[in-house]
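Below you will find the structure I want to go over with you.
The complex is shown incomplete by one protein chain, all other protein chains being positioned as in the whole.
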Amino acid sequence: MICNWKTKKKKENQNTNVRVSLPAVCFVWQIAMIILFGVFIRYDEESDAHWVEFKREHNITSDIENDFYFRYPSFQDVHVMIFVGFGFLMTFLKRYSFGGVGFNFLIAAFGLQWALLMQGWFHSLDPATGKIYIGVESLINADFCCAGSLIAYGALLGKVSPVQLMVVTLFGVTLFAVEEYIILTLLHCRDAGGSMVIHAFGGYYGLAISWVLYRPNLHQSKRLNGSVYHSDVFAMIGTLFLWMFWPSFNSAITDHGDGQHRAAINTYLALASSVLTTVAISSMSQKTGKLDMVHIQNATLAGGVAMGTAAEFMITPYGSLIVGFCTGIISTFGYLYITPFLEKYLKLQDTCGVHNLHALPGMLGGFIGAIVAAAATESVYSAEGLINVFDFEGSFANRGVGTQGGFQAAGTCVAIAFGLVGGAIVGLILRIPIWGDPADDNCYDDEVYWEVPEDEESIPPSNMA
Amino acid sequence: MICNWKTKKKKENQNTNVRVSLPAVCFVWQIAMIILFGVFIRYDEESDAHWVEFKREHNITSDIENDFYFRYPSFQDVHVMIFVGFGFLMTFLKRYSFGGVGFNFLIAAFGLQWALLMQGWFHSLDPATGKIYIGVESLINADFCCAGSLIAYGALLGKVSPVQLMVVTLFGVTLFAVEEYIILTLLHCRDAGGSMVIHAFGGYYGLAISWVLYRPNLHQSKRLNGSVYHSDVFAMIGTLFLWMFWPSFNSAITDHGDGQHRAAINTYLALASSVLTTVAISSMSQKTGKLDMVHIQNATLAGGVAMGTAAEFMITPYGSLIVGFCTGIISTFGYLYITPFLEKYLKLQDTCGVHNLHALPGMLGGFIGAIVAAAATESVYSAEGLINVFDFEGSFANRGVGTQGGFQAAGTCVAIAFGLVGGAIVGLILRIPIWGDPADDNCYDDEVYWEVPEDEESIPPSNMA
Partner (left out) sequence: MICNWKTKKKKENQNTNVRVSLPAVCFVWQIAMIILFGVFIRYDEESDAHWVEFKREHNITSDIENDFYFRYPSFQDVHVMIFVGFGFLMTFLKRYSFGGVGFNFLIAAFGLQWALLMQGWFHSLDPATGKIYIGVESLINADFCCAGSLIAYGALLGKVSPVQLMVVTLFGVTLFAVEEYIILTLLHCRDAGGSMVIHAFGGYYGLAISWVLYRPNLHQSKRLNGSVYHSDVFAMIGTLFLWMFWPSFNSAITDHGDGQHRAAINTYLALASSVLTTVAISSMSQKTGKLDMVHIQNATLAGGVAMGTAAEFMITPYGSLIVGFCTGIISTFGYLYITPFLEKYLKLQDTCGVHNLHALPGMLGGFIGAIVAAAATESVYSAEGLINVFDFEGSFANRGVGTQGGFQAAGTCVAIAFGLVGGAIVGLILRIPIWGDPADDNCYDDEVYWEVPEDEESIPPSNMA
């Protein structure tokens, strides 16, 4: 299974000069974005200056009914998760904090533009005008779409060049839009917080790329593959902003009213529960009961991932606690046993352990969603509520909850398949030796792509000046 | 007064192994939460899928009337204060940043679950169904309730084990719910931002525990009881998020409309005023006018604490400035003179100076609230406004503002009494030598409970690789 092409040693004097390729990619893609936006993207009726007429025509009595006021606070929370949450979570390496937060910034800023187009073409292209009309919900979806690629970056952290990351994002966003179309539109699944479409897809996408890019001599960079005291504190900034705003993530695009309200409550509870079981397992795993920062930084978030699908359902508050309870345990076990296993036996190097935080809890979240959907009843949801929550309208008016559960499970499989196959193909593309990726003994090192300031130790005491 | 049992030297080879106790506590309490949530906690009518029916029955015309949209932005700000604000404020010690932010995370995640139950039983148990119905306001209240225990943690920082902190939180939340019931329900006090129920209670609770846990040989850990340059910058993250979001804290559960609006304005102004007087006193206290980071990190927040009760009243904008002015001075003086005094003469070790930031300004805030309430008039509030602000309805319809002021003052005393007595009892419980607390020469040290990475100095320069 582990082919020969996977064990070739990276040349030590690998060319990591990206002075031509990185600017070229940035310019070409940004110019392409401008042209495509010019052709396709317009304001929707709620962000267009015609809103005042639209309001009158639709008997909307107040500006507060503009979707902006329903969703903008959640949007900003999601935005913080994407840039500060994911970004700072990846600063934990002792000398890759610039790359962690900086490349996260770069690829999210590109990805969200490409996502507006890709998601627009698949979900909201107006056939009459050939235009995509965007509003605040589109921005949230674009941020969500980036998240898939940022998760993949977690598996690749420190081992790829920024040019490769731009390629990962280009294909990642494209694949995301397609799988999302299949799962949400064709299969008519519900996946408000993206357990399936974001986390399972993004996790397996990154893992598949990392598997193809396996570096047998990565141990040569071992000295840099770890944290220092303050880099672990920086990473906690990422952890906490992800943790705190996850209720907004899972509720950002759910139905107005009870949908958003319930999704926030469920996620809040699942996350709280994850923290306790993560601490418990982390402490049990050390001879003296000491906690491991890697677990606290990551596995505490598993409850949010696993509630991505079911958060808007009537999973009940204690149901949410149970989900967080189990996924906290599973995710911490993942860091303890599965990641080393994958590295040793499957030749899979997963820098941030995205398998334990995203792939596995995302997959579980998909199946939890399927079960909760299948168990829905009219007495719990009310007749109207059931239709609202599962959107049983139009051609899906007669779908039963059992069928819905089946489709939810199928959707999870589609997401995983897209991640694995798409990631393998993108991984092969990234093996072409033109992308300026670092040598095996140069991974996890900001020196390769950043001007790094002199070391802290060399500050002369001020009284010597 | 200082009994003999308070001066016993902690054995140097204290057993700090929490490998059994910490996981046991986490598992047992989390499982208890799941069971109790299963029995008691349900969605309220605004987060339940029946909302669509509820809306119709109550002639609610728009989803925007769901309490979610009134309170969720404030909730998220409060959430940030609890986890990033309190958490990072406690990272200032040079080698206890993991413990500061990590244990804060753990106990808040447990505390909010227990708070939902305790506050539910006391405040919103439906006698007909025996259930507690939760919505976004419950989440805010749960976060508030945790704040009491997190404040107490500030006095204990670096000197207790995570198992002890779980005990502190279990009892802290319980006591909080009881005193809150007495103060808000029986005495019918107003305390939107919790000067009394959160800060005065939490502060004295922590101080009483710390007093009972007095360590005569704590000087043996002196080398670690201080900051380094970057840990002080980390702590400023906590300070600023607390400072910026305090207007949301004090307005999160006030009345819709003018109540939330006014509480935010008053808190904003009081905080601004605190900053200037803190800087002034801090600068005056040093021979050369240099500022002390401890003051800037803490005393600048005193204005927010002291406005916790009065923020929703018509205290006037300049009244808010005066409150901030005075409490900034008092709090900074506290750090300069009261904390050393308490340590020397009362044998009270208060790591973060919660006396100066929470206990004292909270008590002052309670009395300020009493005075402002007693001075309320119909001309200032309007007849209807007076009833709304003080909730003079039902059995309290005939209460005058003077009486209200008296009850507010009484409420402050109740909060302090609960803190002191409750804290003393919890302190005694924590003296049982089973909790894995650190030895006197091992305090303020993350090595005791965390896997700490190698030191920064040992990073080999990348060109040596």
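Remarks
When the chains are written out, they are named A and B in that same order, and each has its own residue count from 1.
In this section, a residue touches a chain if its C-beta (ideal position, glycine included) is under 8 Å from a C-beta of that chain, and two chains touch if they have at least 3 such contacts.
Keep in mind that what you see is a predicted model, and the values were worked out from it rather than measured.
In the complete complex, the residue from B:145, B:183 or B:264 that touches the missing chain is B:264.
In the complete complex, the hidden chain is touched by one of A:43, A:122, A:333 or A:392, namely A:43. Contact between subunit A and the unshown chain involves residues 16-23, 26-27, 29-31, 33-35, 37-38, 41-43, 46-53, 55, 62-64, 66-69, 72-73, 76, 79-80, 83-84, 87-88, 91, 95, 97-98, 101-102, 105-106, 109-110, 112-113, 134-136, 139, 162, 230, 234, 237, 436, 448-457, 459-462, 465.
If you put the missing chain back, the residues of subunit B touching it would be 64-65, 69-70, 73-74, 77, 94-95, 220-221, 223-224, 226-230, 232-233, 236-237, 240-241, 243-245, 247-248, 256-258, 260-262, 264-265, 268-269, 271-273, 275-277, 279-281, 283-284, 286-293, 296, 300, 314, 316-318, 321-322, 325, 380-382, 384-386, 388-389, 441-442, 445, 447, 455-457.
As a convention for this text, only the chains that are shown with their structure count from here on.
In this entry, subunit A maps onto subunit B through a rotation of 120 degrees when their C-alpha atoms are superposed, rounded to the nearest 5.
Inter-chain spacing, taken between the CA centroids of subunit A and subunit B, is 33 Å.
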